[in-house]
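One protein chain is absent from this view; the other protein chains keep their places.
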Amino acid sequence: MAEPFEPKITAFVCNWCTYAGADLTGTSRIKYQSNVRVLRVPCTGRIDYMMVLKALHKGADGIIVSGCHPNDCHYTSGNYHARRRWMVFKKMMEVMGVDMRRITFSWVSAAEGARWAQLVNEVTDQVRALGPYSEFRQIVGAGIE
Amino acid sequence: MSRIGVFTCHCGENIGATVDCAKVAEMCKDIPGVAYSVDYKYMCSDPGQRMMQEAIKEHKLDGVVVAACSPRMHEPTFRRAVANAGVNPYMCEMANLREHCSWVHEKGEATTHKAADLIRVLVEKIKHNEPLFPIKVPVTRTAMVIGGGVGGIQVALDIANGGHKVVLVEKSPSIGGHMSQLSETFPTLDCSQCILTPRMVEAAQHPNITLMTYSEVEKVDGFIGNFKVTVRKKARKLDEKLCTGCGLCIQKCPNKKISDEFNEGLGTRTAIYVPFPQAVPNKPVIDTLNCTFYKTGKCKVCEKLCPTGAIRFEQEDELVTLDIGAIVLATGFKLMKTDVFPEYGYGKSKDIIDGMQFERLASASGPTSGVMKRPSDGKEPETVVFIACSGSRDRSKGVPYCSKICCMYTAKHAMLYKHKVHSGKAYVFYMDIRAAGKDYDEFVRRAIEEDDVKYIRGRVSKIYEEDGKLVVMGADTLMGGEPVEIRADMVVLATAVQSNEGSEELAQTLHVSYDTYGFFAEAHPKLRPVETNTAGIFLAGACQAPRDIPETVAQASGAAAKVVGLFSNDELTREPIVAVVNRLPAPAYSHCVGCFLCLSACPYQAIEQEEIKSRSGEVIKTLARINPGLCQGCGTCVATCRTKAIDLQGFSNEQIYAELMTL
Amino acid sequence: MEALKQRAIELLEKGEVKAVLGYAKGTGQARRAFFARQPGQVDKLVLDEACTQNLAAYATKHEVKKLGRVAIVAPPATQRALIQLMAERQLRDGDLAILAVDEGAIKELGSAAALEEHLALKAQGLDAKDKTLLAKLDAMSREDRWAYWQNEFSRCMKCYACRNSCPMCYCEHCTMDCNRPQWVPVASHSIGNLEYHMVRTMHLAGRCVECGDCGRACPVGIPVHLLTISAEETVHELFGQRAGAKAKLDYALSTFKTDDKESFIR
Partner (left out) sequence: MANTYQLSRESLTSLFGALRKDGRRILAPVESDGRIGLGEVEAPAQVAGDYLQTIMSAKEVAFPKVERLLSYTITPGQVDLKDAEPKAAPTVLFGVRPCEAKAFGALDAVFNWDYRDKFFNARLEKLAVIGLSCTKADEACFCTSVGGGPADTAGSDILLTPVADGYLAEVLTEKGTAILNLASDLFKPGNGVDKVAVAAKVEAAFDQPALTAKLPGMFDSEVWVDQSLRCIGCGACAFVCPTCVCFDIQEEADPKQGERLRCWDSCGFHMFTLHASGHNPREVQSARWRQRIYHKFSYYPQRYDQLGCVGCGKCTRACPVDMNLKEHLTEAAGVTA
């Protein structure tokens, strides 16, 4: 009997909004599913798409990328740069045939503790329903004699 | 091999109740590179910190992961503790077991495993941490204040009194700004000049303040603590050292019919002039556009008469470059003109004036010596209509914001009028009365209740001239929109406060951001209201948004405090979480190819150009360089850099990659 | 053609340039890049439909820079590449004599401004075949697109012909060569190939001049140019700008507008 599928979710969040928002989820004692692993960076501007690719490479079934709402960036414009990057990245990934239902981009502010919990739960449920990202996992290790 | 210590905190029951901390500590012992792992009730307590410091020494730890609460809470605490045990503070990372795990998940295996995972990620990160040291930037302890109005004067005085040199740059011939034009000030109705002039004189005489009037900032290079500012000293056509300010030249100047800016066009002045009698410095300038000599090549009356021979017709503008440590912008505002209102006749009627013109009419030193005379025929106006929100809160005029000061000065104007013309009638059309401020609402009430000013809540739809009167057509919305028609002798428009002329160009010169209306942008609307996003450049007064005098002065003192704080050390110390461009031995020098695609990604203009030169001085390669004095460590450039030549200390590519590899 | 040859001889004889970089006859029907370094070699220059290589790729090479000032035969895509290289500070205004070739007509462009003006007059269009292929890709289901590229990439061996032929891939140290950390695996296995092409595409989004040389360079016929072209078209659609239009840098991915429109960020 195989164990029920529990998705691996990796989240990249900025220090000032979403990380702080997730802290607020904690201080508010709002519960959410424990599948997510959060990586903290200073700003969404710092989130290189390479990080997302590596997370997929390492077997993430779902990915969350989140930072300050537009206009609220601690560094004034890092999130605007990030937004453009994601706009282009998303299209590139679609052209490559990557299942973009597995990558969620979001703005969660430091005040949105409940929203963070909701986001994590929604993403976890959705990715659980999609099942393991086997299509991607299959190519890891393939092409080696 | 690293020797990392992992310290798992129970936080009392906060973590301990849902996470099996002892098991986590046990699991962490198996992570390669972990030399010591222990759990403890309260890591942040004195005994907890002491235990950690002892363990660092005993087990020769070179890195520490504290698995406790959010790093946003206690990272400084533990970094300090680690530093006290002789390990670089940046070799300490925190795993957020409380806010991100124990408080948000149910007790159980999965939660304990997640806790261990969170630690594992940071253990791998820390293997790639490098000791970091605070960045020191030398500071030139001279401030420059741009704008010599009440805000600029206050900043200059506060910094100067704090013991530092200040250069106060003002573009017009005298300091004083708009406040010197005002008659009385709300809510106390004290004479504006009476309270301002002493400050102007104090600024002029202060040993730490250098006045540069009739001067403008031309160029700004450098960065916090180390700006190089080039100022254009416009030619006064006068040797200031020789001029005694006797005023003979002004008396004798034959060209007397020039519209007077200080009096808002309601009076005249000569071609050689001081803007107003109390001007500081009290040295005239020659208005070369209007001076007969510059127009015809003849006259030179002033030169002939000057007792000290101070006139210099051939004098040219001078460029002065100064070393400056901090800059405060206090460039003020301008008022919207009356000619943009079609409904009010495009300002064609001389008796439709703006608030500043009213100030000059009411001022004892004004063109009418404070006697109420309307501009068209000099008659005493029997009925005056004041219209608040003229242009403000009006999208069609491009000013959706509230100009903030008009409610108060309109009440003041109505009162001043009533005090001067006791039999006169004063009406105020308004949208809302915004009188939030100490003694402000009381002031408005006084106007209504004691001085019998008629307040009508409604907009004026049209003004037209008829039989020497201005017919003001409006509506009273409190009376169900009933039409109101007032035959007035004079109308005062409280026109919108706008960003000053040239503020966008100045912002570009200084590399500070500005909003869509040309007001300078603060670094944070709530928590950093006097700073700009460019380190070392601060804001005071209405150049940032509409402000009244008390707010301007308060912000000015706030900005001054920031500057004095900055100047309190020889060196500026900054967090080393900054981006760096890698450097390599020749012939590569760096992985940077000098494409400068990163340049526009930086919110702080921290990216500079660096030239690698051969011994003979020939440029071999041009690289990007990040100025650590300006970089705030967001890392946007790092993600933009194709060659990975830029990296962010504290969140480096290697650190993040290592974290990702544990997933 | 004769005008080109004549000008090339003049430039060489007067010493204005050390070489004229153009096309010459190659193996079989092929055309190849050719550096005419003496007036006597100019006769070898040819110009016809088969001259497709984007010679701007040579403009940033050390060996070529060492020759001295070079004149370059530049069809439209090469012109775009040259101006983009100027925007990215890899070429200085006046470093090259640009012999712009447009449907046979030759025009010498001395400055970045002249090149900019010249380019502004032209519409940039996609090759009909590429358009069809892009439409075909677009019409596929997500799964089929994945399978399509996986099949194509299975032939990739990371010879980097696509990268090295690209005029915009001038970095001496490519991300692919970055080994601390090794973001993209060196090995040409499935994940290594996929990540390589993803990163290459992202690096060219907003910078690709749509010459198609990467696709032509691929020895095993992977249509890699479709990736960069589609990324460039995305940038154009989203932000209304194109690479290779201005000599002053305006890189879509290091600028922004506060009202950039997207609908997927929650």
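Chains here go by letter, A, B and C, matching the order in which they are written, and residues are numbered from 1 within each.
The definition used in the following text is that a contact is a pair of C-beta atoms (placed from the backbone, for glycine too) under 8 Å apart; a residue touches a chain by one contact, two chains touch by 3 or more.
Keep in mind it's a predicted model, so treat the numbers as computed, not measured.
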In the full complex, displayed partners of the excluded chain: A, B, C
Touching residue (missing chain; options C:Glu108, C:Asp130, C:Asp177 or C:Glu233): C:Asp177
Chain not shown, touching residues in subunit B: 30-32, 120, 124, 584-588, 661-662
Contact set of subunit A toward the excluded chain (per top definition): 58, 143-145
Residues belonging to subunit C that touch the chain removed from view: 26-28, 30-35, 53, 57-58, 61-64, 155, 157-161, 163-165, 172, 177, 182, 185-189, 192, 213, 216-221
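The working rule: only the chains that are shown with their structure count from here on.
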Touch-based graph of the chains, sorted into line, ring, star, complete or other: complete
Chain occupying the most central position, where position means C-alpha average: B
Between subunit B and subunit C, centroid-to-centroid distance (C-alpha), Å: 45
Chain centre separation (subunit A, subunit B; CA means) in Å: 36
Multi-chain contact residues (two or more partners), subunit A: 49, 54, 77, 81, 85
Overlap residues in subunit C, where contacts from two or more other chains coincide: 175, 183, 253-255
Interface residues, subunit A side, partner subunit B - complex: 8, 10, 15, 19-20, 22-27, 29-34, 37-43, 45-49, 51, 54-55, 58-60, 74-78, 81-82, 85, 117
In the complex with subunit A, residue positions of subunit C that touch it: 137, 140, 142-150, 154, 175, 183-184, 187-195, 197-199, 201-202, 205-206, 227, 230-231, 234-235, 238-239, 252-258, 260, 262, 264-266
Complex interface listing, subunit A residues touching subunit C: 49-50, 53-54, 57, 70-71, 77, 80-81, 83-99, 104-107, 119, 135, 139-144
